[in-house]
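Heads up, one of the protein chains got dropped from this complex, but the rest are sitting where they should.
Think of it as A, B and C in the order they're written, each chain with its own count starting at 1.
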Amino acid sequence: MSEAAANQASESYLSRGWRLRDWLFTTDHKRVAWLYTVSITAFFFLGGLAALVIRLELITPEGDVVSADAYNQLFTIHGVVMVWFFLIPSIPNTLGNFLLPLMVGAKDLAFPKLNIISWYIYTIGGVFTIAAVITSGVDTGWTFYTPYSTQYADRAVVAALTGVFVVGFSSILTGINFIVTTHKMRAPGLTWFRLPLFVWANYATSLVMVLATPVLSATLILLILERMLGIGIFDPALGGDPILFQHLFWFYSHPAVYIMILPGMGVVSELITCFSRKTVFGYHGMAISILAITVFGFLVWGHHMFVSGQSLYAGLMFSFFTFLVALPSAIKTFNWTATLYKGKLIFSAVMIYALSFVGLFTIGGFTGIFLASLAVDVHVHDTYFVVAHFHYIMVGGMVTAYLGGLHFWWPKMTGRMYPEIWAKVAALALFIGFNLTFFPQYLMGYAGMPRRYQTYPEDFQILHVMSSLGAGVLAIGYLLPLVYLLWSLRWGKRAPPNPWRAAGLEWRTDSPPPKHNFLEPQTVTGPPYDYDTIDNK
Amino acid sequence: MNDEVAPYLPEVEKGLHLIPTQATEHAGQLDHLYFALVGASAIILLMVVGLIAFFGFRYRAGNKAADRSNLPSTRTENRVEIAVLAAMLVAFMGFFAWATTLYLDSYRGPEPAMTIDVIGKQWMWKIQHPDGTREINAIHVPVDEVIRLRVTSQDVIHSFFVPAFRLKRDVVPGTEKTAWFKATEPGEYRLFCAEYCGSFHSRMLGKVVVMDRGDYQAWLTRQGSGQTLASAGKQLFQAHGCSGCHMGKSNARAPSLDGLYGRSVALDSGEVILADEAYIRDSILQPDKHIAAGYEPIMPSFAGQLSEEDILRIVTYIKSLQPGDWVKESVKENEGESR
Amino acid sequence: MRDVKAPVLAWGAYLIVLGGSVAATKLVSGLMGHLFSLLCASIMASLILSFFMGLRVANNLLRVFALAGVMWLAIMLTLTMVDYVMRDIGECPNAQADDVARNAQGCPLDSAGNVRASDTGA
């Protein structure tokens, strides 16, 4: 190799190629990760804006900010955007895309072209859906329950369904890519039980994506055909069963919850070990519980249907499995806590995010037990209790983990350090704002406040006002990182290859890494999270 | 809340109740389970948060004094995990059994004293009592009786939700489901639609009125006397010339009124309004207020011409009209003519 | 060419099984015939999977992935059917376990002379 070529190989992936087509036609997993980051951030703030208007409306019991239909469209936009265009692709397609090949010591993902195609599918599908929803309005909620969605809701339902259907393929392609990469492209010596938990989590997530997403596609095909061709599959007038739609829908959408939370668990395991300077407590247990959650996650979808009119005994069975799926999650929570034991804890911003995750996830998880308990679910189903529960898992859990991970790997991705003090402020604002927003929702849920209500009895106003105030604080917690992270791109300190002295293959290469990730092929000789060795060097 | 739904709102005690009123035995039992769950999660949460705080203080990086030797071995870790697993499993199975028992009880009720039909419809509840009495958005029931509800829907999925009874059933078109309750406290309770059902989901409200047995009998009698009220109303209806326009014959100048009560009426303004008592009354006294779509605003106001009693009688008559009643009547008349 | 022999034989076997399956529909009616047809379908599918798709010689990992698809399909089918097979048992006294059709029409409850809710609408 000539010297010039060698220099070019050691240059960072960011240093050359700043024409538009160098980004839009890239196959470099690190650049695709950036494309995804930009897209999901845009979608996130769009969905957040809808949430803000919803919270504004709910400050008073009357419907005075927007009309009833506009309100329904707002929560539909919020749900559709946040679920399909933010939560599902968030960690896997940004951090996962960037880190998975680095963590297994590969040059790229197994199918780099599929990777960029998946971004196009995602973005085009997303923009199409948003355009449809905004121009003509969809008011079915993100769940598209029949027969409301097939016969009663008018306007752009088919367009929205098509968009979601298309975006499903991006999940599938990403899933295939990750699974094959994890199986076939690990560095020599990197056995399964030496993999970082982040890789385990993304691998499990990919399994869910691959096995569940097609069922959503099938369901949406049936729904689209029912609406467009007038065939009846779920139509009660033809002897069809609207509850069947719920079965098929939740067969995807419940495991989809694990698509959202598993990568977050992976991220937090990395963060806590690094800032405790010791290996994770019960590594094998952690890896196995990830797989257990994946498998059991497929057996519990019926717990969304306890009052829907499904069989009593089906409800009983789904409740039982739901209790079982909570076990590995509980193990993980205890193991994270136990990881702190005898560590050397550093309370950086990243660690604050990680510990917030553990606390919020515990609350979200335990209220999940409330919902798994059949009789309790009958009372709190479709109330704000449920809303609070899944926001604790998805926002308190998933978004907190995502932001923590983004901070942790920011130096690796950009080669710049962010201002630590502002990061701490943002992490605390997130934690406080989040609890203020969503804890009152538990209370009003049990008190009997149904969800998706634009107007409500005056008694609940005090709690709604608290919740809306919290949403304001939460917004600050989201906007601050946007500002200082962008700031750091230009003015941040340059980052060394391993600013946190963290374990993991991704820290062995430059920040930011060269085009093919490593200049030398990597081999692995020991277990992950070997912080003793790093600290005693 | 919105004025339109005001007549259906129950009179409940003002102020926020984090635990809703317990109006059935089941409500009390469920709250016990709820408190147990809250207690258990509070303990676990305090443990997790407490440990994080304790470890965070004790093993902070700056604290050189902390003992960090003798890290737990893999074997110990496994033991701890299995212990946690076993403890959780036992606790979870306990909660599972408890919650499931309550759930099954809440479905397989005792022998009911009466069965009331509940039909959900965008965006109202139609109620039908065993004796044929009909109500909208309100259910009057006697206290201490087992009431079985038979619920279904005419259009989309709704959900029948009475927080004070801790009762919720989805109301699914094409299927009939049952639910039961036995109210122990007289009073008025909120009824919500809990499953999202379209534009005015949040206004699909109502009330359950639990009455002492005596009051309930009196209420029933009042409703029952509707028959005679209605026949008086019919005479008034014809005497005041209403039937000339409203009889629902071809090229009528006014909308037909049979089956009107409880229906949604499309208005000229594009709105849709529920034809309840207030609407019928308004239409007699202020015909220009709500103009039915497709008709000219030609009806004169009857304000001042009819006494309150007369209005009530006419309203009761219109309420009593079932869909198709007038068609049958006109067929009879035709038969008479041809004879 | 030995490697051509196997697929051709598989093709022949497939056609025989297909013939058997179709013949069974004509000869054996009812549940047994249906079960036989489904069994034949599984044999035909296995023939394609092993001989045309190379699962016979593939490594175990590929077999696991092929099996995983089938397993997950089985999960979806079984758990969904649990609901439909047991629909309304223990809750609606007169409904038959094997008659979901009834459920779609409405659960026939006590005949206390009540007006059927479905008569007024639906």
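Just so it is clear, a contact is a pair of C-beta atoms (placed from the backbone, for glycine too) under 8 Å apart; a residue touches a chain by one contact, two chains touch by 3 or more.
Quick note on the criterion: contacts and distances are computed from a predicted model.
UniProt records the chain missing from this view under the protein name "Cytochrome c oxidase subunit 3", selected from "Tungsten formylmethanofuran dehydrogenase", "Molybdopterin synthase sulfur carrier subunit", "Cytochrome c oxidase subunit 3" or "Multicomponent Na+:H+ antiporter subunit G".
Under the touch definition stated at the start, the shown chains contacted by the missing one in the entire complex are A, C.
The chain that is not drawn here is touched, among residues A:T41, A:S136, A:S217 or A:Q461, by A:S217.
Among A:I121, A:I172 or A:L345, only A:I172 touches the chain left out of the display. Where subunit C meets the chain that is not shown, the touching residues are 1, 3-4, 7-8, 10-11, 14-15, 18, 21-22, 25, 29, 34, 37-38, 40-41, 44-45, 48-49, 51-54, 58-59, 61-62, 65-66, 68-70, 72-73, 76-77, 80-81, 84-85, 100-101, 104. What subunit A contributes to its contact with the hidden chain is residues 106-113, 172, 175-177, 179-180, 183-185, 210-215, 217-219, 221-222, 225, 229-233, 237-241, 244, 247-248, 251, 516.
Operating definition for what follows: only the chains that are shown with their structure count from here on.
Centre-to-centre spacing of subunit A and subunit B amounts to 36 Å, using the average Cα coordinate of each chain. Averaging C-alpha coordinates per chain places the centre of subunit B 40 Å away from that of subunit C.
In subunit B, the residues that touch at least two other chains are 104, 107, 173-175, 177. The set of subunit C residues touching two or more other chains comprises 90-91, 103-104, 122.
Contacts from subunit A toward subunit B in the complex involve residues 61-63, 68-69, 72, 139, 141, 145, 147-148, 151-153, 236-237, 239-243, 276-278, 281-282, 284-285, 306-309, 312, 315-316, 319-320, 323-324, 326-327, 330-331, 333-335, 337-338, 340-347, 355, 358-359, 362-363, 366-367, 369-370, 372-376, 378-379, 381-383, 443, 446-448, 450-460, 462-463.
Subunit C meets subunit A in the complex at residues 61, 68-69, 72, 75-76, 79-80, 82-91, 100-101, 103-105, 122. On the subunit B side of its complex with subunit A, the touching residues are 1-2, 9, 14-20, 30, 33-34, 37, 40-41, 44-45, 48-49, 51-52, 55-56, 59-61, 66-68, 71-72, 74, 77-78, 80-81, 84-85, 88-89, 92-93, 95-96, 98-100, 102-104, 106-107, 122, 155-157, 159, 161, 163-164, 166-170, 172-175, 177, 190, 192-203.
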